[in-house]
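Handing you this structure, nothing more for now.
Only one protein chain is missing from this complex, and each of the others stays in its spot.
This part shows subunit A:
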């Protein structure tokens, strides 16, 4: 047996494939319970790809700004912590 078809061969990380079907890649990468041991970047199954297959295809950069938010929050009046803060501040102010 020369094995290795199922990835248990000498180099499990090696993906020798000229397949352009990227759905198989997704299937292999089911999230495990915790982040894996090291932060080694994985080999891509294909060498190069069309710009449209990128995480942010050209021309759609504007559509990604909502993925990052400002670090403060103005509209949280209903939040417990904010309420508590207001009560406490009112107390200090009342002291003088």
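In this text, a residue touches a chain if its C-beta (ideal position, glycine included) is under 8 Å from a C-beta of that chain, and two chains touch if they have at least 3 such contacts; residues count from 1.
Throughout what follows, contacts and distances are computed from a predicted model.
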Omitted chain, identified by the protein name its UniProt record gives, among "GPI ethanolamine phosphate transferase 3-like protein", "Protein CSN12 homolog", "Phospholysine phosphohistidine inorganic pyrophosphate phosphatase" or "Snf7-domain-containing protein": "Protein CSN12 homolog"
Residues of subunit A in contact with the chain not shown: 1-5, 9-11, 13-14, 16, 18, 22-23, 25-26, 29, 31-32, 34-35, 37-44, 46-49, 53-56, 61, 66-74, 76, 79, 81-82, 84-86, 88-89, 91-93, 96
